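Have a look at the structure below, then the notes.
All protein chains of the complex are present and in place, except for one that has been dropped.
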Amino acid sequence: MVTVEAASESVGVCARQGYLETAVVVDADGATIVALRGDGAGIHTLDSAHDKAYTSVSFKSDTIALEDRGRGEIAPLSKLPHVLFFGGGVVIKLGDETIGAIGASGAPGAKLDDTCARWTGENSR
Amino acid sequence: MVTVEAASESVGVCARQGYLETAVVVDADGATIVALRGDGAGIHTLDSAHDKAYTSVSFKSDTIALEDRGRGEIAPLSKLPHVLFFGGGVVIKLGDETIGAIGASGAPGAKLDDTCARWTGENSR
Amino acid sequence: MVTVEAASESVGVCARQGYLETAVVVDADGATIVALRGDGAGIHTLDSAHDKAYTSVSFKSDTIALEDRGRGEIAPLSKLPHVLFFGGGVVIKLGDETIGAIGASGAPGAKLDDTCARWTGENSR
Amino acid sequence: MVTVEAASESVGVCARQGYLETAVVVDADGATIVALRGDGAGIHTLDSAHDKAYTSVSFKSDTIALEDRGRGEIAPLSKLPHVLFFGGGVVIKLGDETIGAIGASGAPGAKLDDTCARWTGENSR
Amino acid sequence: MVTVEAASESVGVCARQGYLETAVVVDADGATIVALRGDGAGIHTLDSAHDKAYTSVSFKSDTIALEDRGRGEIAPLSKLPHVLFFGGGVVIKLGDETIGAIGASGAPGAKLDDTCARWTGENSR
Amino acid sequence: MVTVEAASESVGVCARQGYLETAVVVDADGATIVALRGDGAGIHTLDSAHDKAYTSVSFKSDTIALEDRGRGEIAPLSKLPHVLFFGGGVVIKLGDETIGAIGASGAPGAKLDDTCARWTGENSR
Amino acid sequence: MVTVEAASESVGVCARQGYLETAVVVDADGATIVALRGDGAGIHTLDSAHDKAYTSVSFKSDTIALEDRGRGEIAPLSKLPHVLFFGGGVVIKLGDETIGAIGASGAPGAKLDDTCARWTGENSR
Partner (left out) sequence: MVTVEAASESVGVCARQGYLETAVVVDADGATIVALRGDGAGIHTLDSAHDKAYTSVSFKSDTIALEDRGRGEIAPLSKLPHVLFFGGGVVIKLGDETIGAIGASGAPGAKLDDTCARWTGENSR
């Protein structure tokens, strides 16, 4: 399963940089395909990584690109279940179609999470 | 059922403009009568369209008219279940009485969602 | 949208027999595509029709065919969220693949619900 | 408000017989209009009385009349949210239409709860 | 039951001013004793009135007195279940002890809700 | 706090018999006052001990005395939130009034749990 | 991560026998470490596999060994969140201590799920 490898790689890449990371891959409906919690990753990272992936696939956008709108115009939507405007969610595309997303959580900052997820996401595109 | 046609039209009008839209019609208690998720509409639009309709019927106001108060005076109420101060919810009236609402979600912006819903809502009034 | 027509037809067929019916169509992940609550259909039919469709698509079987196992061998699974071993859920297939399901609820008995859903389901196959 | 009086009476009638009773009146969607927890009534009676009323209005039947089917044919439906096949829920009708229900809980047995609710329900019909 | 009268009065006072009001009385644990939804009061007022009462009794303070701190220093607490820093919750005291609270919701503004609840609350002290 | 000692003792008594026990003390509304999870006690014992105590205080009866009715006449009530007809919940009384309950979970059987809880409960009466 | 390999293997072993399987590994608190949903595995298998693992680690027993008690003596506990007395959950031990569990779901029968999980579980012991 390519998704397992993608998630494992995401967790591993971050781990090698010293971050305790969790990665979640979701399908087009935001349902979990793979969830991996790295050793020592905080318990909230299961929710956080999932919600980044969920938001990414549902908005068809990497979550880091949604952060500005998420603080402004579309801020009210951040109360919806699983919607999280915070970097670390990266879309997975098949051609032009968004077919899933990967979310990473655990590094100290949205940009670092985004890098871990993006590297994987881009490789799997 | 007129509500099905209203919802279908709302989704269709938006689709013709290229937006992947979901529409939900609720009754006076905010319970779903019709929900239609258009092809490709993000999974969060089911929650978003429902909550716009719920808020609209419960506050007896189109949600776009609540946005300013929702950022200010009544902001605390936005934590209540299903309360969403974000354009796209339009009341359905019978005479002076609010008997339901339609919510639309999926277009890139509250005003666009409002237009899709309003067009339908006004026609069904 | 073919799913809207399928759901409308399911509600309509039952209505013509005097049953107050709700129909829900879900995709392969059990997420709602269409929900239609007929006039006067009890509020619980929204949950019931959804859960029949969810169970049908997840177990890749019409729910009426699961009733016996649901009372016996697999009874413990009936506590899982949205799992309902009760007739009225019918799979929607594309070739050999189960791509969704329709659930109907409101008639006085699982077999009657099954008939309403099945008729539609079979027509849309 | 007639509903307040109906609920108060239901709690009072039971109290005079020594039962610590809770009564809930719901509208056609099963949403609460009145809830009254009598002195000393167990905390679960808030859920129980509500769910009896919800079930009654949604199935358009007093719940005591559903008990047999609830143990047999329609037993699977008892897992749905707020569905409770247990005496004490009585429909409120306007002519032939079920417009609400009252649920009573707290007496030691479904029949006693039913009597408290029924007396009120019938008076308010 | 004095609480029923207090809640009825709160709903009635507001109704005479043209507001569609809901009132909820809770005990020291924030559990509902009485809930009354006035004719036409929005469905969200059931949650809102309850949460105002819950917050009032748990913080041992009328909620209107918490609004400033609720926007500032203690804002993070507003995400806790049922915590709502919005006027309309009034404590019920027995001597110096807070033994319950009443919450009112439905008027167009926290101050109006507070007045309806306070009038009752003060009378019942 | 006497409740802490009661719960500690309940966990300790069971531990000395080799059972990994959790004890929960609730007040008259079923809200937690003390929860103690013994070393190695399964994660479900937090829910189980709480629900035994909740049921005990709400039904004003030790739960072991409810087991027979819980399998028969009042079985439908076992679906209500936190209602658990399973031995190990013991009422705490002040004179004739039930003012709380203690629940114990973790021993291999309802009777053993009941003994741990009862010993404490009786001492605290 | 050994847990990823264990879960992958469990899904893979079942897949080679034609079953669409999901595997979940949890830690001693029943929190997810790994979740893998195989291609085509029903959406309910995410809940089912998790709950089997949760039950297994919390009761310190493979779930297939709990089925008989789960239908009898301890049946009331099956209503607790995530408790599922159904084969397919296998404990992971470190010496004598239960440190986690793996749950498998998707094969047509508890015994088959148990075999997939057990094979992995035993290898990882």
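Per-chain residue numbering starts at 1, and chain names A, B, C, D, E, F and G are given in the order in which the chains are listed.
Here is the rule we go by: contacts are C-beta pairs under 8 Å (C-beta built on N, C-alpha and C of every residue); 3 or more make two chains touch, one makes a residue touch a chain.
Computed from a predicted model, the values in this text were never measured in an experiment.
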{"item": "Residue among F:Ala28, F:Ile43 or F:Val57 that touches the chain left out of view", "value": "F:Ile43"}
{"item": "Listed residues A:Glu9, A:Asp51 or A:Asp114, member touching the removed chain", "value": "A:Asp51"}
{"item": "For chain A, the residues touching the chain missing from this view", "value": "42-45, 47-48, 51, 67, 70, 78-79, 84-86, 109-110"}
{"item": "Interface with the unshown chain - residue positions in chain E", "value": "28-30, 54-55, 57-60, 73-74, 76-77, 79-83"}
{"item": "Residue ranges of chain F at the interface with the undisplayed chain", "value": "1, 4, 8, 11, 31-39, 43, 46"}
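Basically, only the chains that are shown with their structure count from here on.
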{"item": "Listed pair (E-F, B-D or D-F) duplicating the C-D contact set, over half by residue number", "value": "D-F"}
{"item": "Inter-chain centre distance, chain B versus chain G - centres from mean C-alpha coordinates, in Å", "value": "42"}
{"item": "Averaged-CA centre spacing for the pair chain G and chain C, given as whole angstrom", "value": "29"}
{"item": "Multi-partner residues of chain F (each touching 2 or more other chains)", "value": "29, 79"}
